[in-house]
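One chain of protein is taken out of this complex; the other chains stay put.
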Amino acid sequence: MDVDPSSERNDSDEPTLRIAAICAAYGNDRHRMLDILRDVQEGFRWVSPRSLETVAACTGLSRVQVEGVASFYSFLSLTPKGRITIRLCDDIVDRFAGLAAVAAAFEAELGIRMGETSADGSFSLDYTPCIGMCDQAPAAMINDVVVTRLTPERAASIGSALRAGRLPLEIAVPGHAGLSPAERAAAMVENNIRHAGPVLLGPVPSDAGLRQALELTPTAIIDAIEASGLRGCGGAGFSTGRKWRAAASEPAERRFVFCNADEGEPGTFKDRVLLTERADLMIEGMTIAARAVGAREGLIYLRGEYAYLRDHLEAVLESRRAGGRLGRRIHGIEGFDFDVRLQLGAGAYVCGEEGALISSCEGLPGEPKTRPPYPVNRGYLGFPTLVNNVETFCHAARILGRGADWFRAMGTDRSHGTKLFSVSGDCLNPGVYELAYGLTLAELLTLVGGEDAAAVQVGGPSGTMVDRANFHRRLSFDDLATGGAIIVFSARRNILEIVDYYMSFFVHESCGYCTPCRVGNVFLHKAIGKFRAGLANPEDIDYLRDLSQTIIETSRCGLGMTSPNPILTTLQNFPLVYSALVKSSPDRVRASFDVQSAIEGARRIARRRSTIFDEDYT
Amino acid sequence: MSGTGFSFTIDGVAVAAEPGQTIMEAADAAGLYIPRLCDHEGLRHQGGCRVCTVKAGGRSVSACTQPAAPDLVVENETPHLNKLRRDLVEMLFHEGNHLCPICEASGNCELQAMAYRLDMTAPTRFPYLQPSRTLDASHPDIALDTNRCISCGRCIRASQDVDRKGVFGYVGRGIHRRVAVNADDLASTDASIEDAAIAAGTCPVGCIIRKRHGFATPIGERIFDKGPIGHDIEDKRRE
Amino acid sequence: MAEPRLIEISPVTRVEGHGKVTIHLDAQNRVEEARLHIVEFRGFERFIRGRLLWEVPVIVQRLCGICPVSHHLAAAKAMDMICGVDVLPPTAEKMRRLMHYGQVMQSHGCTSSTSPRRTCCSASARRPSSATSSR
Partner (left out) sequence: MNETRKPRVATVSLAGCFGCHMAILDIDERLVGLMQAVEFDRSPLTDLKTFTRRCDIGIIEGGCCNEENVHVLQDFRRNCDVLIALGQCAIMGGLPAMRNAIMQSDAPLRECLEEAYITGAYIRNTTHQIPNDPALPLLLDRVYPCSEVVEIDYQIPGCAPGGDIIFETLSSILAGRFHGFSRDSFKFD
């Protein structure tokens, strides 16, 4: 099916026609640019200059605008990739779980180095940030298929099977033909539900809240949500009721309900489990929200790394339409139409930010929008858009089903209900735990078998690195807030290696729109490199704090406002890690200037030692 | 003030504003200069450089995009904000290759003038990223040295909205994000020296260069030899 | 019988990219060899490649702080050849002479430092500005 990507012929040649067909399938709509380019990437393994021109012509954009989108998302490539593209998750949890050996095994088996594509265009090997499989690391994606719990041996066998021509899906889920999409998804990736709670992961009736909601007026629905005390579960913790009320009150003839299933925060995989096991409940919640805010159109923004869940989610949408709970005349109510489209992302953490998610859905690079206006006032295509997290919609449905008081009674006075925690790292039982807000970190660590933890990253890289002395703090919005990520580190882990990785993550994922985040994070990352190389001066600690403050205060979106957190929270909770590494220089000569490495190149060219800095020079 | 107008304060000075006006638009009209690099007369507000960060109602926001509001208390000329702005300007200096002594934009360059206004003279703590992107001198009249680009997007917006040509566009993500042209090189686009995107003053630095005009203005007669950046706005108040 | 010795004369004036001379004496104090070393190698020849043509005269001024005009004029002449200008307009001729005299004056007249200076390394302006090779 593949055409040799490097062959570029004239306008009416076969690839150009096929690309035009792809554009036509999406109505030549420039807002569907991401879908178009995903299909071009899948069909031709790259977005060639020729493709850029063809897509631009079909959608009425300039070539550089299309190139802007194609060059933004890491799953789209402007250079030819292999027919089989293997992406190894290089998150810190995978590194600690043996990523290096697995990578070496793949390299040996496929005969190419990481980051390379084989000459015959058959394989590409690459790293990618967290793909949401931290509870079964090390993990990897083979095209859209996920393989987990990798060992060097398994990597070698996968490599040889692929070389023998076996399809990735066959390798990941042998005998997949007989399985339904839901069963295939559950077979490919373990759910690891370790503790089911009363709201989400326990038994949930099929009509979980929509029927009850339809007996209320839209305002009454919003009142119930507000009365329940439900707050956004994506990490920001904004009052869901107030958000729905704002979206409902904004006059407009079209309104949208978006489900944020980007789940890009490293260490977070609870939405993966909800999408696998509670997709119905989530869509029920979206439908209730549509009723409340008066929206007829909905969208689920599914991260590109979870493409393996696409068929399952499409099937659930289809079954709801068939059951009269989605599409036209829902539950037979005239005038209440609401349908949902699936929009796949393509590898961009920043698209978890509401504005960037909307930009991505509009076929633009995933850059956050200027605020104000806020999405609930002017969002997708300029219309009011309600964006909530997967878990938030699930809670909303249950609240309408069981009543606001039932939900409010759980948790604490300002963090009501239960929360899904995705626990990974150095603990016995990594997985998803549904627990009421307010429990202490120590209690959670006991539950997960991580009592000997020395540090816990609460809320992923943009959260807080908590030390043992603070394990008494409570998991709630007004103490240790988290979108769900709990990453446990034992005493043998190197704190600065973790901070170094998280800063490289933010450098890789910054959209580049604003100066402090684009440039400032690169400087922070380089400074951490100096600390790790033992080349830091005492005032470099103040430099880290000072630069972090500038980035936080002037950044344009949440990414830049939280990217210095790995440094600031470890500086606060692990000060010795930094102070032990700095070299003071009493004579004000910078200990951070490493003359030996600076003259290394010249030493090799001249093939002699330094007469000044090599003591043993005779 | 017309019926719907309102007022707010910048550094204690009352400023009149109309609904929908941003803090910077109102300040400019009132002759109060707020430093900025990516905002430009007649172009959409981008809010990318963040040099125009002000405190509005206690929150740090970009003045070029933040709408003014009745009785809003805005801080602009404060040591803390100027320190933030100086850091941002220094970041831009260190992101590219800004070698003023050999640059023909020197004296007319807004980045340089902003560094003068914010007194960027202390020893630096930032590393240099030293990009080495190839120059594009293919066009008969225009040369592009994107090593001096500060990613302000003024050329992109001018070419998009004013010239309706879309010659320039952002490509790449994060620190690799740069301004690219709508073809393999500039000569293959329909760019011309009459474009607003190419006009002097659109590109604030020495990235978009008019061939055969380099070093023509003697030192002393260049734009910022006559006064610090922003003096044209501040002069409005002195009249 | 003296040991073979090495005399070092540093820094050498009148040349930019600072220099030093080493004189190698054999056991009989006879000069075996003398070398001129240019210690601050810059690499102008390489890093001006890829720059815009009209920037080069401004760049090469920084080859030497004592005779920037000489290098500027050398680059200007090189540009004349590249652009095919064989007859210089009279005004340009006069301006170049004026600039050069200005430099000579500045180098000789008003500096009251210890030793009068001859315009240095202008002699080398015609030759490529790379360092003399030391054997």
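Read from first to last, the chains carry the letters A, B and C; within each, the first residue is number 1.
Just so we're on the same page, a contact is a pair of C-beta atoms (placed from the backbone, for glycine too) under 8 Å apart; a residue touches a chain by one contact, two chains touch by 3 or more.
Just so you know, these numbers come straight off a predicted model, no measurement behind them.
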- Considering the entire complex, write down the shown chains that touch the omitted one. A, B, C
- Identify the residue among B:37, B:84 or B:115 that touches the chain left out of the display. B:115
- Who touches the missing chain here, B:17, B:52 or B:103? B:103
- Query: Which positions on chain A touch the chain that was left off?
  - Reply: 587-590, 592-593, 595, 597-603, 605-608, 610-613
- Query: Hey, which chain B residues sit against the chain that's not shown?
  - Reply: 97, 99-103, 106-107, 112, 115-117, 119, 121-124, 128, 130-135, 147, 219, 227-228
- Note on the structure: Residues on chain C facing the left-out chain by the touch rule are 8, 10-11, 16, 18, 20, 22, 35, 37, 39-50, 59, 62-66, 68, 110-114, 127-128, 130-131, 133-135
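Simple rule for what comes next: only the chains that are shown with their structure count from here on.
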- Name the shape of the chain contact graph, picking from line, ring, star, complete and other. line
- Using mean C-alpha positions as chain centres, tell me how far chain B is from chain C in Å, no decimals. 40
- Note on the structure: Distance in whole angstrom between the CA centres of chain A and chain C is 59
- Query: By residue number and range, which residues of chain B touch two or more other chains?
  - Reply: none
- Where on chain B does chain C make contact in their complex? 101-102, 104, 134-135, 137, 143, 145, 209, 212, 214-215
- Task: Using the touch definition up top, name the residues of chain A that touch chain B in the complex.
- Result: 49, 62-65, 67-68, 71-72, 74, 348, 365, 370, 372, 507-516, 518-520, 522-523, 526, 543, 547, 550, 553-556
- Item | Parts of chain B lying in touch with chain A, wherever the complex brings them together | 45, 47-51, 53, 60, 62, 65-67, 83-84, 87-88, 91-92, 94-95, 125-127, 129, 151, 166, 168-177, 180-184
